[in-house]
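Yeah, one chain of the complex is gone here, protein chain that is, but the others are all in their spots.
Our next item is chain A:
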Amino acid sequence: MSETPQLKAPISVFLVDDHALFRAGVRTELDSITNEVRVVGEAGSVAEAVAGIARTKPQVVLLDVHMPDGGGAEVLRRARTDLPDVVFLALSVSDAAEDVIAVIRAGARGYVTKTISSKELVRAIARVAEGDAVFSPRLAGFVLDAFADRPGSAPISDPELDLLTPRERDVLRLLARGYAYKEIASELFISVKTVETHVSSVLRKTQLSNRYELSRWASDRRLV
């Protein structure tokens, strides 16, 4: 389909956002700058999204966090059990930690803000499609905050799961500082693959952790 030899077919992407204008913009951008991704459908509401995702079976769903009837977390709850292979990438304008953490905990593979450049968005889509987690610096900050050992925090229910290893913490810190995976790898003298493994395990812990803190921390953060 193109003159550059491609190993894989383009990644199919489904857009979920309640603003038609934003969907149109993302679609145009994604279609124009690369043939790595192909938009197969879009939806403006939770119900539409659930139906559309089930119908088109995309590889990646770009998911808005804030929608009138329940938001991204609701789409995840309803679409994810039937289609475990579809990966979700949250694309949000919201800065509120609880919004972000809600979709991550519901099973999104990453979170990027809407000010992201189109090139980076394509990279992020490609990365989640390969099974990697995508952490923006801000998300890394939120997660670090969630796992922070604050004095007086609730007892840890599952220590194995509920703590980040020092290495994971280091990786997250560098992510929050705006380092790319390659830079993190050379900084910590590990391979990029290892960085990816750490990031994925942080995501898994965030999603699985039943630490009291994780549900509480968002409201804590609002007070700061």
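Here is the rule we go by: contacts are C-beta pairs under 8 Å (C-beta built on N, C-alpha and C of every residue); 3 or more make two chains touch, one makes a residue touch a chain; residues count from 1.
The rule is short, and it goes like this: contacts and distances are computed from a predicted model.
**Q** Looking at UniProt, which of "MoxR family ATPase", "Radical SAM core domain-containing protein", "Phage shock protein C (PspC) family protein" or "Branched-chain amino acid ABC transporter permease" names the chain that isn't shown?
**A** "Phage shock protein C (PspC) family protein"
**Q** Could you tell me which of A:Asp17, A:Glu42, A:Asp145 or A:Glu196 touches the chain that is not displayed?
**A** Missing-chain contact among the listed residues: A:Asp145.
**Q** Decide which residue listed in A:Ile33, A:Leu83 or A:Ala96 touches the omitted chain of the complex.
**A** That would be A:Ala96, which touches the missing chain.
**Q** What chain A residues would touch the chain not displayed?
**A** Residues of chain A in touch with the missing chain: 94-96, 115, 137-138, 140-141, 144-145, 148, 150-151, 173, 176-178, 220, 222-224.
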